[in-house]
Every structure is written in C-alpha cells, then in structure tokens.
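A single protein chain has been omitted; all remaining protein chains appear in their positions.
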Amino acid sequence: MTARLWSIAGAAAVLVLLVALPAFLREYSVALATKMLIFALFAMSLDLLLGYTGLASLGHAAYFGVAAYTVALLVVRAGVSSGLAFPAALVVAALTGALFAPLALRARGSYFLMITFALSQVVWSVAFGWRTLTNGDDGMPDVVRPNFGFSLDSTASFYYFTLAVVGVATVVLVAIVKSPFGRALRGIRESESRMQALGFDVWRYQYVAFVLSATFAGVAGALYAYYNRFVGPEYLYVIQSAEALIMVILGGAGTLIGPAIGAGLIVFLEDFISSLTQHWVLVLGVIYVVVTLFAPRGLIGLVNDFRRRGAK
Amino acid sequence: MTWVIHILNGVAFGMLLFLLAAGLSLIYGLMKILNLTHGSFYLVGGYIGLTVMQVTGSFVLALIAAVLAVALLGAVIERFFLRRFHLDELPQTLVTFGFLFIFSDLSLWIWGGNPLMLNVPHIFQGSLPMGYYAYPYYRLFLIAVGLLVAGGLWWFQERTRLGTMLRAGVDDAEIARALGINVSLLFTLVFAVGAGLAALAGVLAGPVLSLYPGADFEVLIFAFVVVVIGGLGSLRGALAGALLVGILDDFGKAFFPQFALFTVFVPMAVILVMRPTGLFGRQ
Partner (left out) sequence: MTALTVEDVSKNFGGVAALSGVSLTIAQGERRVLLGPNGAGKTTLFHTISGNVAPSAGRIVLFDTDITRLRPDRRARLGLARTFQITNLFPRLTVLDSVLLALDGAAGRGMRFLGSPAGDRDMDAQAHRLLERWGLAEAAPRIVRTLSYGEQRQLEIALALAGEPRLLLLDEPTAGLSPAETRRVVAMVHELPRDMTIVMIEHDMDVAFELADRIAVMHQGRLIAEGDQAAIRANQHVTDIYLGAE
C-alpha cells in the first residue's frame, strides 16, 4: 500500500477508535480522554504559531483562559445561555489575539517569547486581582454546560461533543496548514527575508497566523471551562503556557499531529503517574529530559528518523 | 519616612533579584540559553544553605557550601545535557524545564512542604535606628552584597579580557577558539557561575523570605520579568530591572495588595511594547 493509503487507513482507524471509546472504557477514562482531546487542540493551536510560522509564544494560555473566562462571566454573571457563550468566547479570544499580535510582533525570537509572556501575565494578574469580577484566586464555579436540545452533563455526551468540536477544528487546521497560506507560513519560518524578497508582506501573514492560533486556543479554553464546570486564574498562568509549549516540543513542532499526540501523552502521563506515586512531577521531569536526549525533534521527529533509516 | 523604608525594602529585594537576573542574563548573553532551571538553583541553594547552617551553625559555611554545590550541579547539567543542543532552542527549553520539575519534586521530597526560614546570622541581628523607625541590619547587608557582586561582575566585564569578549557577545565559537579561548570550558564556567549566583540569592533570601515548594517557579517568573525589563544579556539592565521590579513590587504590595503583581507586569508589558529588547538589551 502507498504511504497515502496507510495514512488514510490510520486516520480512519483512529476515528473509529475515538468514536467507540465510551463503549469499552469506564467513565473516568472517558473523562480523561475528553481532557486529552481538549489539550490536543490547545497544543495544535500553538503549533500553528510555533511549528509552522516559527514564532515561539510563552503566552498562549492568555487566549485559552480569556475564552474560558468569557464563558464563565457570561454564564455565571450575565446569565447568558451557555450555548451562546461559546461563539462569544471565540470572538473574545480572536480579538485578544488581534490586540496582542501587533504588540508581540515588534519582536522576534527570545524577545517575542518574552513579550507574549508579559502580555499573558498582565491578563492573569487582572483575573487574579479583580475579585469582584472573577472571584480572583477562588475561581468561578457553576459554569453550566450548553444544552442544544440534549444535555451534555453526562461524561459520554460531553465526550462526543468535544470529539465533534475538536474534530471540526482539526479539519480546519489541517486545511489551513496544507493551503498556500500554510506554505507561506512555513516559508516565513525558514527565512523572513527571503519571503520579503519574493514579494510577501510577512507581517500580515504572521498577524493572521497569530489571530487564527489564538482563536483555536480559545475553542480549547471554552471546552475546558465546560469540562471542569469551573474557571480559575490558573487557566491563564504562565505554567499553562509553558505546558502547551512542552506538549508541542515533545510531540514535534510543525507537524500538527505531533503536538496533538504530545498533549494527549502528557495529560495521560500526568494522570497515570500521579496515581502511582506522589512524585509524578519528578517522573515527568525525568521523562522530559530523557525524551529530549533521544528525540530532540520530538516524538514525530523520532518516527521520521526511523522511517528514513528504514528506507535506506 | 515610610517611603524610605519601602524603597529600602524594594532595593533589598531588588538585590536578590539582581543576583538571579544577572545569572540568567549572563547565561543567555553567552550561550543563548533561556535557563528555566534557574528557579531550582535558587531554591535548592537556599535549602542546602539551610541544612548546612542547621548542622554547622555557620552562615558563611552555608553560603559557601550552597554556592559551590549548586555551581557544580549547574556545570554538570550544562556539560552533559545542554551542550549537545547548542543554539537549538526548543530542546534546551524542554531540558531545563524537565530539570525544573525534577528539582522541584526532589526538594519537596527532601525538605518537605512547610515553609522554612534561615536564622539571621548573629552579627546582622538587630536594626539600625532611623528616626522613628529601625531598619534591619540584615537587609542592609543584602544591599551591600548586591552592590558588591554588581561591582565585581562589572569589573570582570570591563577590565578583563574574558569579560570584554563576553560583553562583545562572542557569537562565533570559531572566532572565540581562534582567540585562544577554550569555549567549552567557558560555557560550563559561565553556566556554573550563573547557577552559583542563584544559589547565593537563595541562601541570602533564607532569613527574609521563606523557602517553600513553588518558590522556584515564583522566583523564576520574577527573574524573567527583571531580565525582560532590563534587557537580555545586559548586566546594567539586570541591575536596573531588578531595582525597578523590587521597588514596584514593594509599593504594589503595600498600596494595592489585591493587584500586587499587576504593578510589576504592567510596566513590564509597557516597556516591552515600547522597547522590545528591554531597557538596555541588544538589538
């Protein structure tokens, strides 16, 4: 079979597996799988910016958290229907991205990393400090899940909802990445000056990539708000941004599937290892170091290396 | 008069931040590594100092032991885990992050979850009378140490051949080797010195701030903010940024306790937006 046929077969198999999941896993695992899907989307949204456009952001949690807080604020404080809060959250995430992008794009490389970190910390400190609006550190509970005619309160039903949303988002992301626009992003990642010399308005492409990336992060953030039925400042904290970065790097930047797998793996490991030992942070740290030593290009990079060696 | 107290507190805290930021900035300036393990160096250094002091009763020994131990740790990490990823930012980020996790858990394991404090060394106990108030000698000592280290680093940077090269930001290892510098040794030394400075900050902080799980992450964020404001790779920037952040943080906590960190993050964001490379950073 050709490589392409293998990919399609593989994707189909994964899809079947994902759809059938609730039938043979217990509820706890289905909930964990839901979380894995949400973070897979979060990681993929960052990959668009980091892996494809070459901009490493340490503030991606800002859009994730802003969307989550929009949901919480609209539902809990404004009494807006939960279903309507979802698109509103995406709009807010996109607008935040549109606002931050021109500020962040004044820099590149490590400085870009720093500015994105700074901007997201400002948002975090607002959420943390403005107690009357956000309850500060205590967070906002009672975030109700949407009801589109059927309730999403059961673990299985919310799992399918997440699967559907993440699925659609993934299809869109793949389309973006494979499009001429996606090719231009990769060109920008490789050489901004070359792209400029070829007639591309590089800044405009980076801006669009930034806003798209923020929007998809917002989808994940809104889903997470529904998932936990709770939103707190930790959604916005730099640790959340750092985790996303780790998921992308571990999985393999610039591949979309790598970060998705990296995210799923990390979410799973965090849960699994913490059930085995209280020193799960230590184990995770060791895993990160060891994996990097053997797979500096991430897990997908490792797979590619094997493929190349096998081909010889 | 309270203003003076606040400023002094801010400066004292700023000096601790300077020790951290100087190390972070030095490491970045030479090796382009954003060392996320830096927070661990601070906390582990502080814990080691605490233990040594508990065993020997000597603050000086605690300082020496902590700095040397952590510097050695830093050297090992650089030599065996970071060296191979020279100029490869993503793997470096993952490795330093991994070590941050490792040390975070190990120190929780060894020293437990309760906040611990060092005793103020005997000679610095008590306060200097200042009008209606009295200012703790120990904090004045902190300021003195900070200035001393700043002076030492400045002298090294301006007056020694090695320092000049560090300042010039020797980007090309080839040129460096041609000038007779053992680049490998230099990298390891600089990383070790950076780590040692963080450990120094940890032990010095022991009597005023406490050591607790999570301090490594918090302190790392502060160090980041300082380096961001001051400019990556700049010693002057590290000092300016540290003092600014120290004072802003103190005033913030005193006058806007709810928004304490806001007073630190907003100026940082504003400065960055106006000058993406920070106050004294290189373009």
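Descriptive notes on the structure:
Chains here go by letter, A and B, matching the order in which they are written, and residues are numbered from 1 within each.
The rule is short, and it goes like this: contacts are C-beta pairs under 8 Å (C-beta built on N, C-alpha and C of every residue); 3 or more make two chains touch, one makes a residue touch a chain.
Owing to the predicted nature of the structure, the values given are computational and were not obtained by experimental measurement.
Here the chain not displayed is in touch, across the complete complex, with A. Taking the complete complex into account, A:176 is the one of A:38, A:143, A:176 or A:260 that touches the chain left out. Among A:77, A:204 or A:307, only A:204 touches the chain that is left out of the view. Taking the whole complex into account, chain A touches the unshown chain at residues 175-176, 179-181, 183-184, 186-187, 190-191, 193-202, 204-205, 208.
Everything that follows uses one rule, which is that only the chains that are shown with their structure count from here on.
Work out the mean CA point of chain A and of chain B, and you get 32 Å between them.
Partner chain A is touched in their complex by these residues of chain B: 28, 32, 34, 36, 81, 84-85, 88-91, 93-95, 97-106, 109, 217, 221, 224-225, 227-228, 232, 258-262, 265-266, 268-269, 272-273, 276-278, 281. On the chain A side of its complex with chain B, the touching residues are 56, 103, 106-107, 110-111, 113-115, 117-119, 121-122, 124-126, 128-131, 136, 238-239, 242, 245-246, 249-250, 253, 279, 281-282, 284-289, 291-293, 296.
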